[in-house]
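As you look at this complex, bear in mind that one protein chain is not there, while each of the others sits in place.
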Amino acid sequence: MIDLGKYAHTVLAAYGVSLVLLAALIWQTLAANARARRDLEQQEGRRNG
Amino acid sequence: MIALLIRDLRLATRAGGGFGLGVAFFLILCTLVPFGVGPDSSALRPIAPGILWLGALLACLLSLDRIFALDAEDGSLDLLATSPLPLEAVVAIKALAHWITTALPLIAAAPLFGLLLHLPGPAMPWLIASLLLGTPALSMLGAFGAAITVGLRRGGLLLSLLVLPLYIPTLIFGTEIIRRGQAGGDPATPLLFLAGITAGVVALIPFAAAAALRINLR
Amino acid sequence: MIALLIRDLRLATRAGGGFGLGVAFFLILCTLVPFGVGPDSSALRPIAPGILWLGALLACLLSLDRIFALDAEDGSLDLLATSPLPLEAVVAIKALAHWITTALPLIAAAPLFGLLLHLPGPAMPWLIASLLLGTPALSMLGAFGAAITVGLRRGGLLLSLLVLPLYIPTLIFGTEIIRRGQAGGDPATPLLFLAGITAGVVALIPFAAAAALRINLR
Amino acid sequence: MSIWEYANPVKFMRASAAVLPWAAGAAALCTVIGLIWGFLTPEDYKQGSTVKIVFLHVPAAMMAINIWVMMLVASLIWLIRRHHVSALAAKAAAPVGAVMTLIALATGAIWGQPMWGSWWEWDPRLTSFLILLLFYIGYMALWASVEDPDSAADLTGVLCLVGSVFALLSRYAVLFWNQGLHQGASLSVAPGERMSAVYRYPLYLTMLGFFLLFLALVLIRTRTEIRRRRLAALQAKEVRA
Amino acid sequence: MSLLAVHDLAVARGGLRTVEGVSFTLDPGQALILRGPNGIGKTTLLRCIAGLQPAIAGRIDMAEDAVAYAAHADGLKSTLTAAENLQFWAAVFGGGDSRAALAAMDLTALADRPAGTLSAGQKRRLGLARLLVTGRPLWVLDEPTVSLDGASVERFAQVIGDHLAQGGAALMATHIDLGLTGAEVLDLTPYRARPGQKHRPAGFNEAFA
Partner (left out) sequence: MSLLAVHDLAVARGGLRTVEGVSFTLDPGQALILRGPNGIGKTTLLRCIAGLQPAIAGRIDMAEDAVAYAAHADGLKSTLTAAENLQFWAAVFGGGDSRAALAAMDLTALADRPAGTLSAGQKRRLGLARLLVTGRPLWVLDEPTVSLDGASVERFAQVIGDHLAQGGAALMATHIDLGLTGAEVLDLTPYRARPGQKHRPAGFNEAFA
């Protein structure tokens, strides 16, 4: 493990918070996209079928 | 009852429901205050409890007109009044929904805003405690004001005028708790008073609000 | 043009028009602040300019939804848009009417509230000057926000969210004038900036607001 | 074929589907490698290991501003040329920009604790970022509140225009209001002020990574918006029929 | 026993009496249609029976919690789906199968659509489906068929017929003919309130007139 010295908490907190925020954004983006695709396919299926 | 609560929460979180707007407004207010009074922590620290409470109060206030007005406009209120639910319960549930959608996120975010205003660390728990204890009274009194003004066209400013004076005791004891907690004093007395006010308001105001609604419905 | 101004002023002073509600709100706010931050003049004096400006700003804000929403609801806005008056002029006149009915009484009452908050005497003229110079920008920016949200059901909180960030430069320079005046410094620079902002806003925002209205009318 | 062709939703869906895997892959590669590289850099003699925060802080701060500029451009394209996808791209970019602003604020605040001894100072740089966040929030709230999509696109476009002017104005006002603690731009060309190469190259890499990440996210989000709009359009036609 | 008995009722709107001296009873399986020109007070009378406003004079006898009221406004939330809207009212009135109610008003295909995206007629049908989930015997309906097309009106008449057959009753104000066989009609025109000395003024406007 690399030694972060006396600022370990600070550095880890900064990385932690940022990665959590990024992960949340990416997850939300993908989830919303999947949902929109599903709803649209349902609607188009209903129209054609 | 549960159904009504769930519906109101759902409406608040759907598009256009305004969930989170209260927190955003609170954030803006906390940003504006330093522009008004200056950026030094020595100027900000003593007024931080007051500003935080005022912010919570105003954020509450600005979302009050959603409690009954939308339901009155689309006819739901008539239907609720003829349903098996007593109107008092409807008022209480709607105030609870308002508290959950407006006050709860605000309380969760309050420590962050406390940081912005340089509220010292030891005061934080007291900030949370006072808000948790006091905001139910704000929502309930707000529901009363909203019930009184439900028939008016643009009742916003009038609503504020009616409701703000009712908020004064809550505000006073709420900030006093934080101030005493911050100074290392004993916040038990104001805590007790605040709890008493909230208990009284939650127990009695639904009846007054329901009466006001009945008058406005007929 | 004059006719529109007179009509708006008349409406504001008739029953239910809301004239004076702004001052009342301002008064409540100024009485709440000492409860929030404690009554010592040493605590109040440094924050007085900021509180006065914030109060003016919030009183302005709460009356904004009257600028266009009532006219939109009863169809007057459609008729005004098809009248010979350019929509930009309508916006400007309505902002002016809002300024006269909301900001002007507030400015007149401000020294009184300054006393309540222990603002020292030498700062008074600067208080008046900064408010006189800055509030037209507040009304005009508010008209812009009201134009954007005119079609929405309960736009109160959203309106604040859109408008308050736009108020930041005005607020900063406005309080800076008082602070410098109070400290015996030279308030010429912030005065100049404030005048510049107000001039720019009054000259350009009517076009943006008229564009927003046109979008909402169609 | 002119570039405006891509404003057609169908063409955009096709083109973005082709670009997306590459953008996403490159974004993941650059961000991950850059951040790991940055994390392994040696300590600074003054700031200790906290200097590692720069690899998150600076790219995020940069993107926070750039995304707003991109939204401004997209809004202008919509307002002037009425290309529907452009309006939706602006809508799609806003949450990404808001999160970037949040990351810059959060890492800065965490950094400030050891450096300045407090979580938050009303430093002009920090304050202007807070104001930028407010503008992002207002923009997103307006999109969420207006029901009619055409009006929503127009109104948010106008708001973006006016908001840009006032964001800039606020920055100058804030500078006038308070003196700063925050360091100046150390990527500037002036020699002597530049940070050493040990830090510079991983920083460049994460900056590229964040940009690509933004690109990938905006493409996906725009595709989401297009699908939602198509769904709403089909439903509207059904009701009208 | 009758579901609803009204004796010598007088109602007021805006501080002035609209109709007075109205009496009728409604037994299970019976439908009564109120008629009369615009502004005579049909809506006011129905709101009074639904319990939304007090009567000025007279008596209304009925079981508690017997009424389901449907007015011009349907009380729909545009961001909730049709099914969610209906489930809410079913839960509030404690019972009622919302799936069956949707089917009865031919809304099954639209169940997952936000109510805001429905056309005016579809919204109205959803508002009427609410009656089926209340489980209440007495339906009080104010112009129920506004903005319904011909086929929907027929379907609605059939729903009412089923309700009556199951021992329910319906009181409606409507200007058009619903094709309900056996429904009685009450024209309110003769009951229009006459000015004159009353025992008790209906409100400020009458007290000072």
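Just so it is clear, A, B, C, D and E label the chains in written order, and each chain counts residues from 1 on its own.
By our rule, a residue touches a chain if its C-beta (ideal position, glycine included) is under 8 Å from a C-beta of that chain, and two chains touch if they have at least 3 such contacts.
Keep in mind the model is a prediction, meaning the values are calculated, not measured.
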Looking at D:Ile80, D:Val198 or D:Ala233, which residue reaches the missing chain?
D:Ala233
Just one of C:Leu85, C:Ile100 or C:Val202 touches the chain that is missing; which is it?
C:Leu85
Just the residue numbers, please: which parts of chain D touch the chain that's not shown?
9, 84, 148-150, 153, 226, 229-230, 232-234, 236-237, 240
Positions on chain C where the hidden chain makes contact:
2-4, 7, 10-11, 14-17, 71, 74-85, 217-218
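By our rule, only the chains that are shown with their structure count from here on.
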Can you tell me which chain is nearest the middle of the complex, judged by mean CA position?
B
Top chain pair, ranked by how many C-beta pairs fall in contact:
B-C
Measuring between mean CA coordinates, which chain is farthest from chain E?
D
Using mean CA coordinates as chain centres, what's the gap between chain D and chain E in Å?
55
If you average the Cα atoms of chain B and of chain D to get two centres, how far apart are those centres in Å?
33
Multi-chain touching residues of chain D, meaning two or more other chains, are 131, 134, 137-138, 141, 145, 147, 177, 235
Show the residues in chain C shared as contacts by 2 or more other chains, in ascending order.
158, 161, 164-165, 168, 172
